[in-house]
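Okay, handing you the structure first.
Of the protein chains in this complex, all but one are displayed in their positions.
Right, subunit A next:
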């Protein structure tokens, strides 16, 4: 689910950048550092604006200036039970991997409808029910997130396509 989130971050600036457009530089650096990263259990998708850039404080010892920036960002936090659309990128006999934005989700063959099975003879290998449902790399699927785990800068998710309206999306 997407949220607008107020966040705060300390940005340091090298003395060679000190000058009139310092605040601009600070914002640029913030965007560069933060956008697209995984911060704990959510992803920072985009920074809308930095609404408060504090005065710079020179750090003793190395001369860097430190700014405390308050900013507003669009963040995405996947929840257990959330349904997301994703694109399949890898298939193996145990299941397939799909990517919902920055998050890769594994859908195990246990969490697929009964009639879908792994077909290793197809090129490339695919999951199919021998009818309309063909899951191969590049397929758009709708999956329900069944479990989430976060590690430092990384998130793992388990998905399921066992349910109504889940599975292949008819393009």
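Before moving on, here are some points about what is shown:
One rule holds in what follows: a contact is a pair of C-beta atoms (placed from the backbone, for glycine too) under 8 Å apart; a residue touches a chain by one contact, two chains touch by 3 or more; residues count from 1.
Going forward, contacts and distances are computed from a predicted model.
The chain absent from the displayed complex carries the UniProt protein name "RNA polymerase II subunit A C-terminal domain phosphatase", chosen from "ESCRT-II complex subunit VPS25", "RNA polymerase II subunit A C-terminal domain phosphatase", "V-type proton ATPase subunit" or "Anaphase promoting complex subunit cdc16". Across A:56, A:78 or A:95, the residue that sits in touch with the chain not pictured is A:95. Set against the missing chain, the residues A:16, A:62, A:121 or A:170 yield one that touches it, A:121. Residue A:80 is the one among A:14, A:32, A:57 or A:80 that touches the chain not shown.
In the full complex, subunit A touches the omitted chain through residues 80, 90-95, 97, 106, 108, 110-111, 120-121, 123-125, 137, 146-149, 151, 154, 156-158.
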